[in-house]
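Below are the structure tokens for one structure; questions will follow.
One protein chain omitted, others in place.
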Amino acid sequence: MKMENILKKLIDALGLDSPTTMLGIPTEEHVLQILPTQLLSVVAKLGEYGVWHLSTITCLQDERFILLYHFWCFGNLTLRIELEPDDLRVPSICPLIPGAEYYEREVQEMYGIEFQGLPNPQPLLLPDNWKGGYPMRKDEHSNSSAAGEDRSKKLKGGLS
Amino acid sequence: MEKNKAILPNILTWARKKSPWILHFNSGGCNGCDIELLSLLTPSYDIERFGILNEASPRHADILVCTGPVTEQVRPRLKRIYDQIPEPKWVLAVGSCSCSGGVFSGAYNILGGIDKLLPVDMYVPGCPCRPETIIDGIIKLVESIQ
Partner (left out) sequence: MTRIVVPIGPQHPLLKEPISFLISLDGERVVNSSLRLGYVHRGIEKLAQQRTYVQNVYLIERICGICSHIHTTTYCQAIETLLGLDVPRRGLYIRTLLCELERIHSHLLWLGVLAKNIGLDTIFMYSWRDREIVLKMMEEISGGRVSHAVNIIGGVRIDLDADRLTMLESGLNDLNGRVEELIGTIERDRSFAARTRGIGKLTLEDVKSFCVVGPVARASGLDIDLRRDAPYAAYHELEIEVPVMNEGDVWARSMIRMREILQASRLAKQIIRTLPKGPVSTTAPRKVPPGEVVSRAEAPRGEVFYYLRSNGSQQPERLKIRTPTLTNLITLPEQLKDVQMADVSAVIAGVDLCIACADR
């Protein structure tokens, strides 16, 4: 089934807003704005229609946090979810797409968004002794030279 | 007996110079230097003609060859591997990011070059290093062993 038809069926079935687009290669990417509560039903419907490949989950920080679920199945589709900064919770889609686990863990540790029902919420990329907060957030500057100096001092003390 | 004592260090130095075994550890690099280091084993470069052997266990190695900057997660491991190598030991930093942090300096998870953590005996710059450069670095390091 073509992505346009899938989109049409999906919107009719769940009563969603009409899609917008963003740039893509070679064709434009369809963007569908949904609410966090609709996520599971939309992903389940997509699975029914044969869209199984989730490329990744991107998180963006504006005034709100935005999650982008990039699907690909011989056509592009991005689900867009906006989250209020005081309620950073979305349901995990791991039960529907087991391959989403690493993407969700990465967003969780980098931005502090809680994926409810994530089977293994251990850190994925950050070190075991990480105490620097959520490194990808805009207000986080853990890479300043001050942090570097601090670390080298610690090391000199520890290396003898 | 007295004479033997004087000869023994000379023999040891001679033996070390003839068979410097290296241990390769990627401390957070991009793979570029690693594959160049591994191609040293292959027929085109063949470092074994210099008596150099790529060893898998730190306890058998003489030279620790590090590629890449030191990441936070790797830091305790690198220190542990260095401690496991028996004395005398040498450290060779291969690649720009291993020498100074290179293109990754300033990242939140990067400590900097290998010399932030371990005493480095020889720096091999290049991004990535050519195999010939790495051989040159190892040979120069071996020649400097007294």
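For clarity, chains are labelled A and B in written order, and residue numbers in each chain start from 1.
Methods note: a contact is a pair of C-beta atoms (placed from the backbone, for glycine too) under 8 Å apart; a residue touches a chain by one contact, two chains touch by 3 or more.
Values in this document were obtained by computation on a predicted structure and should not be read as measured data.
**Student:** Thinking of the whole complex, not just what is shown, which of A:10, A:34, A:83 or A:100 touches the missing chain?
**Tutor:** A:100
**Student:** Across the whole complex, list the residues on subunit A that are touched by the chain not included here.
**Tutor:** Residues 22-27, 29, 52-56, 58, 60, 68, 70, 72, 74, 76, 78, 97-103, 123-127, 135-136, 143 of subunit A touch the chain that is not shown.
**Student:** Under the stated touch rule, tell me which residues of subunit B contact the chain that is not displayed.
**Tutor:** These residues touch the chain not displayed: 25-36, 38-39, 41-44, 56, 58, 68-69, 71, 73-74, 77, 81, 97, 103-104, 106-110, 127-128, 130.
The criterion applied here is as follows: only the chains that are shown with their structure count from here on.
**Student:** Which residues of subunit B touch subunit A in the complex?
**Tutor:** Per the stated touch rule, the residues are 71-73, 79, 106-109, 111-112, 116-117.
**Student:** Which residues of subunit A touch subunit B once you look at their complex with the stated criterion?
**Tutor:** These residues of subunit A touch subunit B: 126-130, 132, 135, 142-143, 145, 147-148, 151-152, 155, 159.
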